[in-house]
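Got a structure here, written out as structure tokens. Questions coming.
Only a single protein chain was left out; the remaining protein chains are all shown in position.
Up next is chain A:
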Amino acid sequence: MGKRKGSKGEKDGAPPSAMSQLDRDFAVSGLPDYLEAQRTRVFCGSESNTSAKYFGSAHTYSTKGFDNSQTWKEFERGLDIRIRRVDEADNTMEFDLVGVSPSFANALRRILISEVPTMAIEHVFFLNNTSTIPDEILAHRLGLIPIAADPTLFKSRSPPSQESGNEHQEDDRDQRNTIVLRLQARCSGRNPGGKHEGNEYGKVKSKDLKWLPGGSEIPEETGVRFTVSQDTLEEFERAPVRPVHDDILIAKLSSGQEIELEAHCTKGTGAEHAKWSPVATAWYRLCPEVVLLREVKGEKAEELLAKFEGLPKGVECPFEVVGGVARPREGPPDLMCLERIRALSGEEEWKDYVQLRKIKDHFIFTVESSGVLPPQDLLCTAIDILASKAGGLAAKLAEA
């Protein structure tokens, strides 16, 4: 099915001036056009996508005399990364990852979500809680608050052992693996359950969590004993431990109600609980590409532009007309008009002209950090983790 589709587009062919990146690629590879199209592109039809398969075997095209194998050198030559956007206020980064397989991109995404370690509240010791929120619910809410602390400065807990079942072993908890936070809030407002003037009245927010660099104030109960105060470390002087956001609502108190607790953070990964996940989310999409299969000029070109009238503000029409001839604009089309292009490519009048494709090895990757670490650091850590997994396996195999 994909075969017919691919060959149709290419045989009818556009003149050299309207050559797409794909056509230029064809000249390089030794594969017939329709196979090269299937190898590198997903075709987005108006009803369904075709040629969505990934051809990742060295022998896929051996009957055509085409070697589809890839060495590390070839990978490095084909690899390209371009940063699109870094938004420090939003802790978001968007970049293009070109020339990798879906499983590689997916491995990075999976590691970002579940295997990059962070610090999060794990144990909560209640001294007093007369609020309407039960202890366990409050403890859970606290756990989800992102804590800005460099996880590399802390040690992980020992992994669960056979003897202890699935429970973590209780290590000695001290300044190397624990952050102690204290929360003390009391509502002294005269309007029980009523008006809140300012933040003192009733609203307990994440900024009320105070860092105790000297460790637990109730070591007998918590079993956490610091031998050295954490703020003697130079790293903490530069960046004291605090919640990433100051204005996360933890609880609402009525007059006379009180919360007093000590919260202990430990190092963990998102695999165990999402509270340790360093990203709000991390995702990728394939880079879209719009092509004109035949020359569109004169009135028809104007007609094509008219199809894209009324796009939201700031969204560019995916086509432009130069010298009376329509051509796709440079770069991938805006997300907001992709469905319009897709619908157009299914219309009787336009289906031989307009085609929407996706480039199979071009990923537009977005990393949305929770604010614990900047997204670029998260990505580098994720790559390191994948490398160490691979390196560890190689070392074990070399031994065996």
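Definition applied: a residue touches a chain if its C-beta (ideal position, glycine included) is under 8 Å from a C-beta of that chain, and two chains touch if they have at least 3 such contacts; residues count from 1.
As a convention for this text, contacts and distances are computed from a predicted model.
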Practice prompt. Between "Rbp3/Rbp11 dimerization subunit of RNA polymerase", "Proteasome assembly chaperone 4", "NADPH:adrenodoxin oxidoreductase, mitochondrial" or "Peroxin-7", choose the name on the UniProt record of the chain that's been left out.
Written response: "Rbp3/Rbp11 dimerization subunit of RNA polymerase"
Item to complete: Would you mind spotting which of A:D67, A:D135, A:D172 or A:E237 touches the chain that isn't drawn?
Response: A:D67
Item to complete: Taking the full complex into account, find the residue in A:D172, A:E339, A:D352 or A:D384 that is in contact with the omitted chain.
Response: A:D384
Worksheet item: Please identify, in ascending order, the residues of chain A that touch the omitted chain?
Response: 56-59, 67-72, 75-76, 79-83, 86, 95, 97, 100-101, 103-104, 106-107, 110-111, 115, 376, 379-380, 383-384, 386-387, 389-394, 396-398, 400
